[in-house]
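Removed from the display is one protein chain of the complex; every other protein chain stays in position.
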Amino acid sequence: MAAVKIVVDVMLKPEILDPQGQAVATALPSLGFPAPTSLRVGKHVELELEADDEAAALAQAERMAEVLLANPVIEDYRVRLA
Amino acid sequence: MAAVKIVVDVMLKPEILDPQGQAVATALPSLGFPAPTSLRVGKHVELELEADDEAAALAQAERMAEVLLANPVIEDYRVRLA
Amino acid sequence: MAAVKIVVDVMLKPEILDPQGQAVATALPSLGFPAPTSLRVGKHVELELEADDEAAALAQAERMAEVLLANPVIEDYRVRLA
Partner (left out) sequence: MAAVKIVVDVMLKPEILDPQGQAVATALPSLGFPAPTSLRVGKHVELELEADDEAAALAQAERMAEVLLANPVIEDYRVRLA
């Protein structure tokens, strides 16, 4: 068994409005920054799993994302090694 | 000017308890998953900036993170090219 | 003009799965609590507005919720005096 560090990023699907990201994007020019072309805010999950190998850990994290970390109807997720 | 895609990940500092991550970690075994060794939840920001070059865009995103994306007292952030 | 304290609560619509709430609900029995019948997690915004009166402040907060605090496609919100 190996300890495998994994990252799961969860974002609202591109066609779904992101009010939190919009607030940040709109606020930046008022604070002296140039306006970003786009800006969206999602979730970033860092986890460590005990698994046979990296492939097994990634497969497990993929299922965790599907079942508990994201809402697949409105969100996309990406799973990768940390 | 170039369009530069950047990612900013914001996490609670390691010494600060993360109840959302704790809830997810505790829930996973009840759903048939092995318990993760650790699991923490933060924010993931994807933005696109018009800047002279990648270095300038990264420097700008670094200041945005310091000023508006994170609370440096309780959170750490990492800025990188997407 | 009066300073009016207002609360805006933003929840995912009932028909949309809430993975964060599900994680908390699933974790509670593992921590010795009875399982809740239901549990959902949303956003709670506390703001103070200068307005002519409470009705004007509430009307303004209602529009802020529609435009920036919530995503009306996937979220419901409620505006009230604090």
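As written, the chains take the letters A, B and C, and residue 1 is the first residue of each chain.
Convention: a contact is a pair of C-beta atoms (placed from the backbone, for glycine too) under 8 Å apart; a residue touches a chain by one contact, two chains touch by 3 or more.
Computed from a predicted structure; not experimentally measured.
J.: Given the contact definition stated above, which residue among A:Val24, A:Leu47, A:Ala65 or A:Val79 touches the chain not shown here?
T.: A:Val24
J.: In the full complex, which bits of subunit B touch the chain not displayed? Write them out.
T.: Against the left-out chain, subunit B lists 16-19, 22-23, 26, 68-71, 73-74.
J.: Touching the missing chain, which residues of subunit A?
T.: Answer for subunit A: residues 20, 22-27, 29-31 touch the chain left out.
J.: For subunit C, which residues lie in contact with the unshown chain of the complex?
T.: 3, 9-11, 21, 24-25, 27-28, 31, 33-34, 36-51, 60, 63-64, 67-69
Here, only the chains that are shown with their structure count from here on.
J.: Two or more other chains touching the same residue: where does that happen in subunit A?
T.: Where subunit A meets two or more other chains at a single residue, that happens at 68-69.
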